[in-house]
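The complex appears here without one of its protein chains, the remainder shown in place.
Labels run A and B following the written order; every chain starts at residue 1.
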Amino acid sequence: MIQLLRPAQAGTLESNDIMITVAPGKAATGIVLELDSLVMDQYGEAIRQTIAETVAQQGVDDLYIKAIDRGALDCTIRARLLAALARAGVIRQEAVV
Amino acid sequence: MTDLRRTMLFLPGNNPGMLQNGGIFGADSLILDLEDAVAPAEKDTARLLVAHALREIDYSGSETVVRINTLDTFGKQDIRAIVPCRPAALLVPKVQTADDIRAIAAEIAAAERPGQAPVGIIALIETPRGLAEAYPIATASSRMLALAFGAEDYTAALGAQRTKEGSEILNARAALVNAAAAAGIQSIDTPFTDVNDETGLVADTAFAKQLGFKGKLTINPRQIDSIHTVFNPSIKEIDWAERVMQAIRQAEAEGSGVASLDGKMVDAPIVNRAERTLYLADLLGLRKVGKA
Partner (left out) sequence: MKNRLNREIPENIEGYGKVRPFAGAFATEPDMLRQAPAVKRIIPGEGKLLTSLEAVFKKINIADGMTLSFHHHFRNGDGVVNQVLAVAAKLGLKNLRVALSSIFPVHQPLIEHIKSGVVTALDTNYMSGPVAEAVSQGILAQPVVLRTHGGRARAIECGQLKIDVAFIAAPAADEYGNVNGVQGPTACGSLGYALPDAEYADYVVAVTDYLVEYPLSPVSIPQTRVDYVVTVDQVGDPKGIVSGTTRITKEPVGLKIADTAARVIQAAGLIKDGFSFQTGAGGASLATAHFVRKMMVESKVTGSFALGGITGYMVEMLEQGLFKKLIDVQGFDLDAIRSIAANPNHLEVSAGYYASPYNKGCAVNKLDVVILGATEIDTDFNVNVVTASGGLIMGGSGGHSDAAAGAKVTIVVASLLRGRLPIIMDQVLTATTPGETIDVLVTERGIAVNPRRPELKEQLLSAGLPVKDIQELKLLAEKIAGVPVPVVTGERIVAVVEYRDGTVIDVVRQTRR
């Protein structure tokens, strides 16, 4: 069970980007995702899934994520999320995909 | 023969929009930039963006190069994260000595996955020391693909004024071309920084071609077409090259040992130039098939 050490953020509000903030979640609350997206109707579900899969791969259990999406592609979402998790101390900087 | 690097377009590594669109502009080579384009506080997230872009974005048609940071700043982490993503080459900034290249090569070797095609190195010469050591740098590793010139930092280090006219970098340009040629690798010229001056860009690129550069660092997609047009063999040049080859064939058919064209002897350097011109013309689809 991997815990976050501290809240952290990565990404910007520029077009095609996603700003992701992660913070430690209370024990046993699971992954709580607050998503705001320019393309919520068309890609909301897909974004949730990409975030969930990436978090699961890193083995994090209790996590609060706030994501403000400006039309980011999957690879961008993954990259920004991993950067936020690395900044939060969950994964080492060298871990990539 | 060598790969086309007429244009090497910089894409800021922390900009998802530019990274995902980078492949549409028709540049021969794309430089995903982790160095000057990225603020220190964002190096980590840019590295991840570029790594994911290399793995997931289709850049077919363009070579992918990553400009890493220097080894004594973020370069080691860059190499470890980026090399397994299979870029064609790394562009290394502020190269001073052959030892710098050897250190980079060792880091790359350690990061490469089994069976991966070797990642090349392009050295960015942008300091007086780097220029002085250009030939040792160019021969420091079998991974070396090209020397590129960065005139802005170079002239700043000289304490000289950087101008469009360019006398202050004439010696550096020529020396760099020479060192690369002596080492059997390519040379790539410094970017033309005024994106609104198309006439100036064409003149600067024509001069670079004249000096022997094979391409130009490119800082804006708008520059690509103009630079390609300059580096492409012109109709006159193609025509001349075809006549050279025709002269060679004629001499062989006549059993004569020496070919001549327009009253001049056609010797090895001329043949080389003609062959290279026709090779490029074919690669770029500039020759009409069936032409005499």
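Here is the rule we go by: contacts are C-beta pairs under 8 Å (C-beta built on N, C-alpha and C of every residue); 3 or more make two chains touch, one makes a residue touch a chain.
As the structure is a computational prediction, the values presented were derived from the model and not from experiment.
Chemist: Using the document's definition of touch, tell me which of A:Thr29, A:Gln42 or A:Gln57 contacts the absent chain.
Modeler: A:Gln42
Chemist: Looking at the whole complex, which of A:Ala8, A:Leu73 or A:Ala88 touches the chain that is not displayed?
Modeler: Of the listed residues, the one touching the omitted chain is A:Leu73.
Chemist: If the missing chain were put back, which residues of subunit A would it touch?
Modeler: That gives, for subunit A, the contact residues 15-16, 38-39, 41-46, 70-74.
Chemist: If the hidden chain were put back, which residues of subunit B would touch it?
Modeler: 20-21, 24-25, 58, 220-222, 225, 285
Following the convention adopted for this analysis, only the chains that are shown with their structure count from here on.
Chemist: Under the touch definition given earlier, write down the residues of subunit B that touch subunit A in their complex.
Modeler: Going by the criterion above, the answer is residues 15-17, 20, 44-45, 48-49, 51-53, 55-57, 77, 80-81, 84-85.
Chemist: Please name which positions on subunit A make contact with subunit B in the complex.
Modeler: 10-11, 14-17, 72-76, 78-80, 82-83, 86-87, 93-94, 96-97
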